[in-house]
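First comes the structure, then the notes that go with it.
One protein chain is absent from this view; the other protein chains keep their places.
Naming follows writing order (A, B and C), and every chain is counted from residue 1.
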Amino acid sequence: MRIGVLTAGGDCPGLNAVIRSVVHRAVAGHGDEVIGFEDGFKGLLEARYRKLDLDAVSGILARGGTILGSSRLERARLRQACEETEDLSRELGLDALIPIGGEGTLTASSMLAAAGLPVVGVPKTIDNDISATDRTFGFDTAVGVATEAIDRLKTTAESHQRVMVVEVMGRHAGWIALESGMAGGAHGICLPERPFSVDALCAMVEERFARGKKFAVVCVAEGAHPAEGQMDYRKGEIDQFGHERFQGIGNRLAAELEDRLGKEAKPVILGHVQRGGTPTAYDRVLATRFGWHAVEAVHRGDFGMMTALRGTDIVMAPLADAVTELKTVPASRMDEAESVF
Amino acid sequence: MRIGVLTAGGDCPGLNAVIRSVVHRAVAGHGDEVIGFEDGFKGLLEARYRKLDLDAVSGILARGGTILGSSRLERARLRQACEETEDLSRELGLDALIPIGGEGTLTASSMLAAAGLPVVGVPKTIDNDISATDRTFGFDTAVGVATEAIDRLKTTAESHQRVMVVEVMGRHAGWIALESGMAGGAHGICLPERPFSVDALCAMVEERFARGKKFAVVCVAEGAHPAEGQMDYRKGEIDQFGHERFQGIGNRLAAELEDRLGKEAKPVILGHVQRGGTPTAYDRVLATRFGWHAVEAVHRGDFGMMTALRGTDIVMAPLADAVTELKTVPASRMDEAESVF
Amino acid sequence: MRIGVLTAGGDCPGLNAVIRSVVHRAVAGHGDEVIGFEDGFKGLLEARYRKLDLDAVSGILARGGTILGSSRLERARLRQACEETEDLSRELGLDALIPIGGEGTLTASSMLAAAGLPVVGVPKTIDNDISATDRTFGFDTAVGVATEAIDRLKTTAESHQRVMVVEVMGRHAGWIALESGMAGGAHGICLPERPFSVDALCAMVEERFARGKKFAVVCVAEGAHPAEGQMDYRKGEIDQFGHERFQGIGNRLAAELEDRLGKEAKPVILGHVQRGGTPTAYDRVLATRFGWHAVEAVHRGDFGMMTALRGTDIVMAPLADAVTELKTVPASRMDEAESVF
Partner (left out) sequence: MRIGVLTAGGDCPGLNAVIRSVVHRAVAGHGDEVIGFEDGFKGLLEARYRKLDLDAVSGILARGGTILGSSRLERARLRQACEETEDLSRELGLDALIPIGGEGTLTASSMLAAAGLPVVGVPKTIDNDISATDRTFGFDTAVGVATEAIDRLKTTAESHQRVMVVEVMGRHAGWIALESGMAGGAHGICLPERPFSVDALCAMVEERFARGKKFAVVCVAEGAHPAEGQMDYRKGEIDQFGHERFQGIGNRLAAELEDRLGKEAKPVILGHVQRGGTPTAYDRVLATRFGWHAVEAVHRGDFGMMTALRGTDIVMAPLADAVTELKTVPASRMDEAESVF
């Protein structure tokens, strides 16, 4: 068989591990040929690809990023692609396509599958918000990076009797904030799923100082927002240079806490360090398993599906289901963390 | 309520996180009193304990080891304890006991529960071999340590055209070897579950050298053993000083490969570094959730049970079931790793 | 002898290692008594202290922060303290004082020494900008944290064909930016010591993209500033909430590069993660040696001096000399890094 593989969307530790696993299983296990499209769907549409043999994926298991490059999806071109799908397939002699990507990529994959392309998807997001799978690779690495940062910030906060506000990734789902907050022992956790109360955060800090614990750490997802009437906050303010990105919730919340509490409150915005670099062992194993099962699905003709973790098993889930609903943090998970939410 | 907690068996990253979570939930959440017994069941039998309040567990979340100390179980004394259980409970005014431990501890807990003590267990093993739960805390940390070692060894192996044999923990179940082998990209993985073929390992090395990949890494569980007729190996040989421990499978296999292949083969025995030190974020979260749910089970009167991970949920499983069967690596999981087994 | 020890100024990995070493050497080595003042000079002036024996410093070697707490120096109160110094010494029965701190602390120590207090200083700064010593502890840890961040950012930058701008600490001296930039392989490094050219940075990025290396990383010290006429940048702009801190050089430079290059440029502000958490082995060794030699200096009556690293030796340098001149990055060190400055 001739199998195409591509990576699309944001960087995510484990992408190379999937590519390597696909190549190992397909080439060494089944005698297939694998080609890798460059820069995501763009490379597919422009027929920019290279052959991937065992040598091509040697040494990439532990490496962050993607050797294939990536790009964000342009929906218009994809629709066009769907129309030309049969030609594309025939021209390239593709027996199957394995796109590795997040919600946008899986939606696109679902469209391609509907248009008749033999597609098996592999889900990817550091945000862990795809509902069809228990976990996605990249998430564990992001949580690990954020947790190490919180560990470091705690000693500084304690030495200086400060409040530290750590902003982590998570625009629509707060999984990274929840788990790194729990793992780092943050005293407050703010998630997109539940508008937070500045009053409650202040009360928590005051109570800690009263108990002699003269510091506090608040872990806030970039997509978190205050409850009605709690704090003046509008995302997307424009700064004096015409850029809107600088005033995130972390900076804003630290300023507010400092004003209200009369104590030093310092923001730390972790940003892109969470999505780069070598994946954790957990993510490498999950990514490798996803790659292996994607190839097996191809050989079974299990198209229109994507790999998913359920308990300890890798199963196949319909691509269409995968993208219907965002997996957000349920209240029961917040209860388990001894933090203010 | 008055809740006792103890840690028993081998060291395991995440023990302190469970203790902290039990105290946070019980004391801050329910207004309970928590006492911690020292050195496992020994402390229980000798009524050596201390009160655990919020201050007592401050700063321990990320710390390896156990602030309560641990000890291996002496079965005779435990049987005796079971007989005296009602007295013990009454004397100490215990409403519930939360033992955190491995197979031995859970068996003991099951006996104590059968004898009428209100027990809720928390499973603990870096080996991940308890069948009632998808994963146990400590395992992810052990795999992480072993994977980092394999990452390091690969560059050395490659620079010197060597075979490296890494021995990791796992006497009866090969989970650490499987997952660190996969995450580190080991070319051979030897597990207790499947007697390995030295012939196959040699063929793999020869094939790699023939392809120009002039090194190989073999990851071997301490409990792995060669298939019939493959290699002269008897565990527990006595050395010239009367100690039996030095001749493990890692050393033995490296010597055999060197002899057969005529290439340098170096053993590395990771040993106890796998079970100490700060837990990964994954293990801290799992341990915290286990602690929280153990306290909730106590308050529901859900005795004779232990916490367990199923998919993304924490559920309660009967203690009796937990210890009936060891969870070993199934053949399907070996298939997913592109290694020689 | 009765020796006082205190930590002052910003958090710095290795403070606890110095405290531990002072106590070990003084108590176990010389039979001295050691007392630790709380919250820096404040604790000295308010006679808030506790006895430090071997138990008190058990387990702190690898821990970030300072078990004694710290505070910034208020110069007015210190001047007053200098006047009362003899009373202070007599009252507390102090035979020597070992203050551990940065430039401000060493200046204060120098004043106290001039006023007659038997002082031996230990220099501390993550910025590595004290001229009397080859290196200071804390610096290696800060460089390590920043380097790991750059490592991670590179894979993300590469996958997305982006410019990443990493802002690291260093208000007046660019050592952290220089060494983490070299260690991480940054393509541009901006230091306080040399106004940078945005033109040169843009040319470097364009040249890289032209060569097919479709990403770049710029490492910028927080105190770096553009050369005349290169970029509109005034530190300390006030945002709409009345806070001035958000618009640092990292954010500003990323915006400028994005505008000029027409390519995505993302800022990452590392902030306080650089100064917290467990120290590297290098910093633990240096801190331990400093502590040991400080006690020896006390016993030799070598007052008014501070510990310093020269080559591989620890020597004593006059406190007065230590603070006359900031150690900045010389041009020769910039030459060694194959980066744009």
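In this text, a residue touches a chain if its C-beta (ideal position, glycine included) is under 8 Å from a C-beta of that chain, and two chains touch if they have at least 3 such contacts.
Here the structure is a predicted model, which means the values were calculated and not measured.
Asks: Quick one: which shown chains sit in contact with the chain that's not drawn?
Replies: B, C
Asks: Which residue, C:Leu44, C:Leu61 or C:Ala254, contacts the hidden chain when the whole complex is considered?
Replies: The missing chain is touched by C:Leu61.
Asks: For the chain left off this view, which of B:Ser21, B:Thr66 or B:Thr307 is in contact with it?
Replies: Only one listed residue reaches the unshown chain, and that is B:Thr66.
Asks: Identify the residue among B:Glu103, B:Asp151 or B:Glu222 that touches the chain left out of the display.
Replies: Answer from the full complex: B:Asp151 touches the omitted chain.
Asks: Name every residue on chain C in touch with the hidden partner chain.
Replies: So the residues of chain C touching the unseen chain are 21, 24-25, 28-29, 54, 58, 61-62, 134-135, 140, 143-144, 146-147, 151, 179-180, 182-185, 211, 213, 280-282, 284-285, 288-289, 292-293, 310-312, 314, 335-338.
Asks: By the contact criterion defined above, which parts of chain B meet the unshown chain? Give residue numbers in ascending order.
Replies: So the residues of chain B touching the unseen chain are 7, 10-11, 15, 63-66, 69-70, 145, 148-149, 151-161, 164, 232, 237, 239-241, 243, 245-247, 251-252, 255, 266-269, 271-273, 275-277.
The criterion applied here is as follows: only the chains that are shown with their structure count from here on.
Asks: Which chains does chain A share as contact partners with chain B?
Replies: Chains touching both chain A and chain B: none.
Asks: Going by C-alpha centres, which chain is most central here?
Replies: A
Asks: Using mean CA coordinates as chain centres, what's the gap between chain A and chain B in Å?
Replies: The computed centroid separation for chain A versus chain B comes out at 29 Å.
Asks: Starting from the mean Cα coordinates of chain A and chain C, work out the distance between those two points in Å.
Replies: Using C-alpha averages as centres, the distance is 34 Å.
Asks: Where the centres are mean C-alpha positions, what is the separation of chain B from chain C, in Å?
Replies: Spacing between the chain centres: roughly 40 Å.
Asks: At least two other chains touched by the same residue of chain B: list those residues.
Replies: none
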